[in-house]
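For this view, one protein chain was removed and the others were kept in their places.
All chains are identified by letter, namely A, B and C, in their written order; residue positions are counted from 1 within each chain.
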Amino acid sequence: MARVLPLADAIAEVVRDGDVVALEGFTHLIPFAAGHEVLRQGRRDLELVRMTPDLLYDQMVGVGAAARLVFSYGGNPGVGSLHRFRDAVEHGWPRPLAIEEHSHAGMAARYAAGASDLPFGVLRGYAGTDLEARTNVSRIACPFTGESLAAVPALRPDVVIVHAQESDRRGNVQLWGIPGVQKEAVLAASRSLVTVERIVERLEPRPGGVVLPGWAIDVVAEAPGGSQPSYAAGITVRDNDGYREWDRIARDRSVFLAWMEEHVFAGPSPYRDLTGTPDAPIEVVR
Amino acid sequence: MARVLPLADAIAEVVRDGDVVALEGFTHLIPFAAGHEVLRQGRRDLELVRMTPDLLYDQMVGVGAAARLVFSYGGNPGVGSLHRFRDAVEHGWPRPLAIEEHSHAGMAARYAAGASDLPFGVLRGYAGTDLEARTNVSRIACPFTGESLAAVPALRPDVVIVHAQESDRRGNVQLWGIPGVQKEAVLAASRSLVTVERIVERLEPRPGGVVLPGWAIDVVAEAPGGSQPSYAAGITVRDNDGYREWDRIARDRSVFLAWMEEHVFAGPSPYRDLTGTPDAPIEVVR
Amino acid sequence: MSPEPATVGEIQTIVAARRLRTAKVVFIGVGKPSTAAILAREIHHPELVLVYESGTIGAKPRRVPLSIGDGELAETADAVVSVPEMFAYWVQPGRIDVAFLGAAQIDRHANLNSTVIGDYDTPRTRLPGAGGAPEIASGCGEVVVIVPHDRRTLVERLDFVTTVGHGDGHDEHGTPRSDFDRQALGLRGRGPTAVITDLAVLEPDPVTRELVLTQLLPGATVEQAREATGWPLRIADAVEAIHPPTDHELTALRELVAR
Partner (left out) sequence: MSPEPATVGEIQTIVAARRLRTAKVVFIGVGKPSTAAILAREIHHPELVLVYESGTIGAKPRRVPLSIGDGELAETADAVVSVPEMFAYWVQPGRIDVAFLGAAQIDRHANLNSTVIGDYDTPRTRLPGAGGAPEIASGCGEVVVIVPHDRRTLVERLDFVTTVGHGDGHDEHGTPRSDFDRQALGLRGRGPTAVITDLAVLEPDPVTRELVLTQLLPGATVEQAREATGWPLRIADAVEAIHPPTDHELTALRELVAR
């Protein structure tokens, strides 16, 4: 049975300096509120893992919280570059960022292997690319056919944080809409935290619902609007303008730092729902 | 887009003598009507694949339609032996039956590898058992840790047949309740047939619903009550008495043959719903 | 008014149910294990999570299912997953504390046979086969075996090793007697920690891993258990007498079975 804690207590409990941390969510259900709380608590030297680093990791990398990034696509989807990520890789600002990059298929296989407690995953992939020489991938021969395939090492983050629509008081979690790699990530983790839009008396089964039993999760924390400017299907809507606007904010170091100071370090997350009306779309605070 | 055909035409099209055929369904949604039609059409020398052979394969083995059986649990769940399966293995009646047996975990990994178009699957399994020497399994070393794991060859049946609750007219299929290994089996097949309780104008998304798009299936056929004495959650109920009664029928060769003659070869499947009331439980015809 | 005296089978089921007082998640097949787990959830431990290999996680059956795929299991489950997911994401990583298993044969080191009696190629009795047992027994935290106590079942030598228990056991220094050993084979869980028969409870010796009779069911004697065992059965220095079923346990079990 997961313990239900306030967000700040949850983060304080699960995230430590130097941890390998994955805040997952594939365009949908990105745990922004949790990530911001990690920053407010001043965590450092993190190894950040995530298929699609997105705005949240741009923010975390940009303030220098990460020593290393493991990823497969570091862009602002549909908009362009992640400028803070680029600045870190291209100019080492505000600190050098070690990187390990994979393809989506490789990262997905790595999480699935982690969730399965296997040391590696197998896929048809990487062959012929320059990625092979730059990342952690190996070849493996099929013992039946002799065919050569790619092997990728299992991902087993110290901490995995995901966002979901709801949990009950025993920490059973349900998410629906695009499920991404969240289930695999949680099951691959040493410690797991799920932030939720709301805590309900009883989970009502939903079409497309993915249920994570409370006993397979360590901590649950309520964080309404906690995935904005990403979204929680059926509860909040994706703030596409927030994604576009990020391009302007992140382009400039000082604009970025001022924005982070005002919207993340000084208070609750910039995209939080402050209205308490969970069924209404939430506007980004700018 | 799957073609929607009458059951007899569907079977005639997808199943040929000598095929490797999997009629899957893990206690739930077992495609009895389809299997009976295969027998009525006189198919021979089949290699039957199925995790849990159950009554349907007892019937198919008992009339001598199978030359080989690949499986992981050959029992009448909660009741006892599959007498026709035993008679074939112990006494070669009505013909010798070659067998290849695995564990459930191994068979599941084999189907998942087939669905993924990988030549093998990896699991922690088989180590130390006498199965290792008696079946098709190999060891593989993790290229990162050196750890030794079991490798099993992918399953890629010529034909896979499963039963589901419903499809639309374009052959999009939805099943819910216990999903078993049906999705993996269909995606691992060279040719696939899904029998359904009913064809609807439009699939309504359901909690726990597994949707197979019509373009990933070859043929769909309507077969109301087609999984009885197994069941289709929400439409029919499991005929537990039918499972118990089978123990008596199958124990004796001549009782078995007479039952098959009367209930399978002479007409539509014994467990078919003849009432046309799809929401009522269906009684077994005995 | 007290209920009718308990049958041997009822006692065995109740003893198995008591075993689940501290478990969090239990993996069960049909028959006595399922009845025991449902009973445990009703009378000892309402938070007990029942997992069936049909993919139902957190099922809350009010009746004893005939098969692991009965509709009630899916309808009452917290989550329902596919069979590949059940084995890959739930059993294999050791998320499940306790597994209940049956078997046709068990040896002194709690290795199990559910495949064949006689020779594999010319079997005297062909049994159903492995099912989930080998990986359940290697993946789950511990295994509790439920078998009838007779010489057909508790045998000197298995006809077929379907499921590894404690292999060839250890010598008196705790050194494995051969490579047929959980650790050498890379098996993760602790393996069988108890064998509950209709006469007694056998537990592996902490050093040698050989099964030792540690508890007797009400009405059973050490002599009976010895006679019904196919090898010279070791007896613990202090054999504990298991408390007879309470009226509460017995009434609850009978109500459950009658539903």
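Here is the rule we use: contacts are C-beta pairs under 8 Å (C-beta built on N, C-alpha and C of every residue); 3 or more make two chains touch, one makes a residue touch a chain.
Just so it is clear, the model here is predicted, and its values are computed rather than measured.
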Candidate in contact with the missing chain, chosen from A:Glu47, A:Asp117 or A:Glu184:
A:Glu184
Where the unshown chain meets chain B, residue by residue
1, 112, 115-118, 172, 183-184, 187, 203, 211-213, 215-216
Which parts of chain A are in contact with the chain that was left out?
26-28, 51-52, 71-75, 77-79, 81-82, 85-86, 89-90, 101-106, 108-109, 111-112, 123-131, 134, 147-148, 177-181, 183-184, 208, 230-231, 233, 237-238, 240, 243-244
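Here is the rule we use: only the chains that are shown with their structure count from here on.
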Would you mind pulling out the distance in Å between where the CA atoms of chain A average out and where those of chain C do?
41
Could you say which residues in chain C touch two or more other chains, in rising order?
88, 92, 188
Chain B, residues touching no fewer than two other chains:
123-124, 147, 208
